[in-house]
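Apart from one protein chain that is not included, each protein chain of the complex appears where it belongs.
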Amino acid sequence: MAKKFMFVNRKAPYGSIYALEALEVVLITAAFEQEVSLAFLDDGVYQLKKGMMPKGIEMKNFGPSYRALPDYDIDKFYVERESMEARGLTPEDLLVEVEVLSAQELGQLMEAQDVILSF
Amino acid sequence: MLHIINKSPFDRPTLDTVLRVAQGGAALLIEDAVVAATRGCIAANKVVELAKKMPVYVLGPDLEARGLADRVIEGVQVVGYDGFVNLVAEHRNCQSWL
Partner (left out) sequence: MATIEVAGKTIEVDEEGYLTNLSDWDEEVAAELAKKEGIDMTENHWEVVNFLREYYEEYQVAPPIRVLTKAIAKKLGPEKGNSDYLYELFPYGPAKQACKIAGLPKPTGCV
């Protein structure tokens, strides 16, 4: 019986290893055919920013990898509205289709999960 | 003194500390701190405040990595690694606000 897994991403990409590690675990979890969703709040919203070019800081560009996730049957991307707006970002700035939720809606969705993985 | 800031303004209150404590010199935003110098970010006003007290620089490769190079606010200067080195060399000392 599939469980509901939610990855909660709260860190900006590249300044720490959290975003990349989360993505690796997401890809691994996909192999177990669970019901996986990804939530982005606080600086985690920056993980989805279009147009990343980390060549200059000699890091792997993992932005495009989020767009492969639908092939892994992962297509639920939730973004908290308050976090997104505080950063001057809109859904058009993001590299995948997202569902924008209020803080309260996201909190309720978190309550409904079987497993939460925090990054 | 060169003030180097490397953490996101949403993660640490470093910009507030620098605003309060720094007596001059210059400030350089690197790594996750570069997000503070982007349009629409609610922390941008703190960078504007800081730029009134001293020149503020932002590291270009870190902006590019995060897809933010085209949304830098006015009043700050984007520098590369060579500019980073020059800033360190030009100042007598350096505080990294980790």
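Going by the order they are written in, the chains are A and B; count residues from 1 in each one.
Everything below uses one rule, namely that contacts are C-beta pairs under 8 Å (C-beta built on N, C-alpha and C of every residue); 3 or more make two chains touch, one makes a residue touch a chain.
In this text the structure is predicted, and so the values were computed from the model without any measurement.
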{"item": "Chain not shown, its touching partners among those shown", "value": "A"}
{"item": "Listed residues A:58, A:71 or A:111, member touching the removed chain", "value": "A:71"}
{"item": "Hidden partner chain, residues of subunit A it touches", "value": "24, 27-31, 60-62, 64-65, 67-68, 71-72"}
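What we mean here is this: only the chains that are shown with their structure count from here on.
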{"item": "Subunit B contact footprint on subunit A (complex, rising order)", "value": "11-16, 42-43, 46, 49-57, 59, 63, 86-89"}
{"item": "Subunit A partner contacts - residues on subunit B that touch it in the complex", "value": "6-8, 10-11, 31-33, 35, 38-42, 44, 60-62, 64-71"}
